[in-house]
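Notes follow the structure.
Complex shown without one protein chain; remaining protein chains in place.
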Amino acid sequence: MNFILELVVSIFLLIGGGFILVGSIGLMRLPDFMMRLHAPTKATTLGMGGLLIASMILFTLREPGHISVHELLITIFLFITAPVSAHMMAKTALHQKLKMISRTRGQELIDPASQQLAPKQSLEQGNDGVSVKS
Amino acid sequence: MLSFTVIVVSIMVVVALILNLWRLFAGPDLADRLLALDTMYINSIALIILLGIWLGSTLYFEAALLIAMLGFVSTAALCKYLLRGDIIE
Partner (left out) sequence: MLAKPRFRWLPMPYHSILLFVTWLLLNNTVAPGHLVLGAFLAWGIPMLTSGLSHPQPALHKPIKTLRYALMVLGDIVTANLEVARQVLGPLDQLHPALVALPLDIEGDLPITLLASTVSLTPGTVSSEVSQCRKFLYIHALTMKDEAELIATIKQRYEKPLMEIFSC
């Protein structure tokens, strides 16, 4: 029983740690800011979820009759705040007009997006998959 | 076995923190540094949770929750500062 508990907790810990590492590798490797934003917001949040589930299982099953679920609070908090902070950072990047790598499609949308306007009618032209050089 | 896993995962999180630190110093723009800082907050929560598992204590939960809240609020405030040049309008 104890061995199985440790095995399950270890698996969750390793999954969590792996995703956290992937998030930071993505933060280091990816070429421009908007792409970098993808890795930490998702992989790191999921990794934290894995670690907190491991902690929850361990402290609940370690001694019978003692339930420990308050890690749930951090998990829910992170899952609510991660998209909000990602949205705010993406907004900041758009308003500062950070350079995206040249093969990004739809770069003509940066201008209307940073002014919170609707896209112009040129939307259809970006549809055919031709990359727009910046 | 569990203590060994905790050490391995801690090493992974520390490596992740070092990569974030590199991005914090190297990041070409302010927004990159902001993103690195935000990720470092989350990774330090992970380290605190791992410390709690290592010591077998749930006392560190409050610290982790506080860091989570402070991290979110400071990221939001810094974004607002970069967007408007002002935090409280």
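As written, the chain order gives the labels A and B, with residue 1 at the start of each chain.
Criterion: a residue touches a chain if its C-beta (ideal position, glycine included) is under 8 Å from a C-beta of that chain, and two chains touch if they have at least 3 such contacts.
These numbers were taken from a predicted model, which means no experiment stands behind them.
> Taking the full complex into account, what residues of subunit A touch the chain not shown?
19, 22, 25-26, 29-32, 34-35, 37-39, 41-43, 45-46, 68-70, 72-73, 79-80, 82-84, 86-87, 90-91, 93-94, 100-101, 103-107, 109-110, 112-114, 116-119, 123, 126-127, 129
Keep this in mind: only the chains that are shown with their structure count from here on.
> Where on subunit A does subunit B make contact in their complex?
3, 6-7, 9-10, 13-14, 16-18, 20-21, 23-25, 27-28, 33, 36-37, 40, 44-45, 47-48, 51-52, 54-55, 58-59, 62, 68, 70-71, 73-74, 77-78, 81, 84-85, 88-89, 91-93, 95-96, 98
> Can you name the residues of subunit B that touch subunit A in the complex?
Touching subunit A: residues 1-2, 5-6, 8-9, 12-13, 15-17, 19-20, 22-23, 29-32, 34-36, 38-39, 42-43, 45-46, 49-50, 52-53, 56, 58, 61, 64-65, 68-69, 72, 75-76, 79-80, 82-83 of subunit B.
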